[in-house]
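Provided herewith is a single structure, encoded as structure tokens, for subsequent inquiry.
Complex shown without one protein chain; remaining protein chains in place.
Right after this comes subunit A.
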Amino acid sequence: MTPALRAGLSRGLIELRQSFSGSDLIAQVFWPAVTLVAVFFLRNHEFNGVKLGPLILPSVLGMFVAFGMLLVMQYLTAEREDGTLLRAKATPYGIRAYFTGKLVTVSGTVLAYLAILLIPGLFLVHGMKFPDPTLVGVLILGFVATQSIGAALGSLISSPRAGRRAFGAA
């Protein structure tokens, strides 16, 4: 493992732990929990003879994977302002480690969201095919794809506020 990769991994794990401790934990759990409640109430509704549960559960999983894109953008714009990126630039292989770290932190965060949704979801919603090996591949591909797009978009946006305006979110 190259030093940049190792440093990135350790950065990512440290920041992942930070984002799930203290008051941040509540903010992290809030949205997936609310979504789970919505899935619970909608699961037995029917649409053209199809139950909504098995339709929306995989869909919200996909939505939270794509949410990784927004997370990367938010991190990037905020950390460009406070000097984190500049510190990475001043460090040998710092930028590589920084982006590796972000991939680890954001993927870990999204995995936690998915677990909050999927573990109770499997008991609530019937008719899902699980475990399915395709899921793993789709998830990994989804993480890398959405977060790369997030990094590219994040570099185009000038300030954290502009980022929030652009997506009218979070």
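Operating definition for what follows: contacts are C-beta pairs under 8 Å (C-beta built on N, C-alpha and C of every residue); 3 or more make two chains touch, one makes a residue touch a chain; residues count from 1.
One rule holds in what follows: contacts and distances are computed from a predicted model.
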{"item": "Per UniProt record, name of the chain withheld from view [\"ABC transporter ATP-binding protein\", \"Bifunctional protein PyrR\", \"Flagellar hook-basal body protein\" or \"NADH:ubiquinone oxidoreductase, subunit RnfA\"]", "value": "\"ABC transporter ATP-binding protein\""}
{"item": "Sole contact to the chain not displayed, among A:32, A:53, A:94 or A:121", "value": "A:94"}
{"item": "Interface with the unshown chain - residue positions in subunit A", "value": "3, 6-7, 10-11, 14-15, 18, 79, 82-84, 86-87, 89-94, 97"}
